[in-house]
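Every protein chain except one is present and positioned as in the full complex.
Think of it as A and B in the order they're written, each chain with its own count starting at 1.
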Amino acid sequence: MKRETRIALLGLLVPLAILGLWQGAALLQKTPLFPGPAKVTLAIWSNYPVILRELGVTLLRAAMGFGLAAVTMIPLGICLGRVRILGRVLEPLMDMLATLPPPAIIPLVMLFAGTGDWAKVVIIAYAAAVPLLMNTYEASHSIHPMLSRVARSLHLSRIETMRLIDWPSSLPMIATGARLAIASSLLVSVTSEMLLATNGIGTYLQRSQETFKIDAGLAGIAFISLAGILVNAGVLRLEKKWLFWHYRDQRPTE
Amino acid sequence: MTGILTASDVGKSYGNGVARMAIIEGLNLSIAKGEFVSLVGPSGCGKTTLLMCLSGLLAPNVGMVGFKGQTVTAPPIGLSVVFQDYSRSLLPWKTNLDNVLFGMRRVTGMDAPQKKARALEILEAVGLTGFAGHYPWQVSGGMQQRVAIARGIASQSELLLLDEPLAAVDAQTRADMQDLLLDLAKRFDQTCVLVTHDVEEAVYMADRVLVLGPRPTRVVREIVVDLPKPRDQISTREAPAFLRARHEVMELIRSMRQGKALS
Partner (left out) sequence: MTIGLLAEKFRVPICIALVLGGWQIIFALGVVNEKYFPSILTIASAFWQMLTDGVVISAWATTFLRALIGLIGAALLGVALAILSDLSPVLSRGIRYVSDVLQPIPPAAFVPMAVFMLGLGTKLYAFVIILVTVWPPYLNGVAALAGVGQVQLNTGRMFGLTDWGLLWRVKLPAALPEIFTGIRYAATLSLIAVIVSEMLAGRDGIGFMIFKKAFAMRTPEVFGLMFLVAINGVLLNGLVNLLRRGLTGWHIRMMERPE
C-alpha cells in the first residue's frame, strides 16, 4: 500500500498505546474514581442524549456570543483601520486587552450580571471580540496601496471602493480572526459554564465531578473534543470554499 | 496649451531641505487627441512617477496637469491606466473576464450581455481565448499583463496611459501585442501614452516620441515619427525613417547615460 496510508495506519498505534496504558492503569487502580477507556465508552453510550442536549445549549450560547462580537467588532475594526489616528492611538489598548485572558473577566461579569445566559454571552463575546477586532483592524489598515490606486484609476467612489475592493481583499485576514474567535467562543462557553454553573456541558462536567461520576465527565469531555473538531473542520472547509482565491498556487500555465 | 492631455511646468519631489529628491522638474508636454505618443528615457529617470502624475494618482508639487481642459486632481473619467505591476492590479477574487468587465463599469450604451460579448472579444484579441474563466493567479505573468491591457482597452476611455505594458511578455507575443494595441486604439478611437524602456517599441508604436532626461526629468527632445500607419513589423522596422528616429533616440539616451556616469 502507499507509504502515506501505511504511516497513517501505523500512527494509530500511538493513541492505541496510550489507551492501552490508560486501561492498564485503571485496572491497577481499581477505583471508580479512575475509570478506564472501557468504562468511559459505556458512559458515552448511556449518557449521550443528555450530553448532546447540554452541548447544544453550550453551542448556542457560543454562537450568540460570537455573533454579538462579529457585528460590533468587524465594523469597528474597519473604522479604526481607515481613520489612521484613531487606530494608532487605540492600538496600545487593544494590545493590553489581548493580554487579558477571558477567564479573568468572568468574576467581574458575575458581579455585574449574575450567572445567567446574558452574563455568559457577554463573556463569550469578549473572548471572540479580541481576535476579531485585531485581525479586522490589521486587515483594514494594511490594504496594499496598489489596490487603492487601481480603485481610483477605475473611478470608484469611496463607498464602491470599500465595498468592492477593501472588503474582499480584507476577507482572508478577517476570516482567520473569525476562525480563532469561533474556537475561542466554544472554549470560553464551556469555561463560563463551569464557573457560572447553570446549564450546558460545562455545568454537566462540574455536576459529574460533584456526584463522583468521573466516567460521565470524561464522556462529556470526549464530546467537547468532537464538537471542537467538527466546528473547526467546518469553518476551514467554508474558508477554503469562499476564499479559494487566497490559498492559491502560483503555478503559471502558459 | 491645447490637447487632450497637457502638463504645464510640472514638478514632483519628495522630502525637504537636504534630503529633497526631485523626480520631475519643469516638465511640459501636450498630447493631441487620437495621437499615440511614447515616453522613453534612461532607467530610473522617473517615467512611472510621471505617469502617476499625468493620470491624477499623484499630485505634482508644482505646475498642473490638464485633461480635456480641466485641471487634474484625481483620475478623471475618460482616462484609464494600465499599471506596470500587473499582478497586483488585477483583483484575485475575480476571473479574468470579470476583471475586464470591472473596467467597463463606466461604459455607456451597452447592456450586460453586450459588455460580456465585447470583453470576450477583446480577451480573444489579446490571445487569451479559453482563459476568460480562469483566475489571474492561474495564468502566467505575461498572460496577466494581457488581461490588464484588455481591461484598459475595454474601458473605451478616451485616453489610455500604459506603463511598460509589454515588459513581461515574450518577444513573439510582444510583436503581436504591439500591432494589436495600435489596431484597437485606432478602432476605439483611444489616445495612447505609452511609457517604455524599449526604444524600438517606442518608435514603432508612436506618432511622436518624447525623450525624457535623467532626474529631475523633463522632456528633452521630441521626435516626430514620420511613418505611415498601419505599421508592419518587418517593413516598418527596416524603413529609413524608422532607423533615423531610432538612431536619434538611442544616441540621445546613451549620451545621457554616459553624461551621468562621467559626472
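Following the convention adopted for this analysis, a residue touches a chain if its C-beta (ideal position, glycine included) is under 8 Å from a C-beta of that chain, and two chains touch if they have at least 3 such contacts.
Note that the coordinates shown come from a computational prediction; the quantities given were computed from them, not determined experimentally.
**Q** Taking the complete complex into account, tell me which visible chains touch the one left out.
**A** A
**Q** Which of A:I106, A:L154 or A:A178 touches the chain that is not shown?
**A** Once the missing chain is taken into account, the touching residue is A:I106.
**Q** List every residue of chain A that touches the chain not included in the displayed model.
**A** Per the touch rule, chain A residues meeting the hidden chain are 7-8, 10-15, 18, 33-34, 84-85, 88-93, 96-97, 99-108, 110-112, 183, 186-188, 190-191, 194-195, 202, 205-206, 208-209, 212, 214, 217-218, 220-221, 224-225, 227-229, 232.
Please note the rule applied: only the chains that are shown with their structure count from here on.
**Q** Under the definition above, what is the set of chain A residues touching chain B in their complex?
**A** Residue positions touching the partner: 144, 146-147, 149-150, 152-156, 164-165, 168-169, 245-246, 248-254.
**Q** For the complex, which residues does chain B have touching chain A?
**A** Within the complex, chain B contacts chain A at residues 55-57, 74-75, 77, 80-81, 83, 85, 88-89, 91-93, 102-103, 105-106, 134-135, 137-143, 155.
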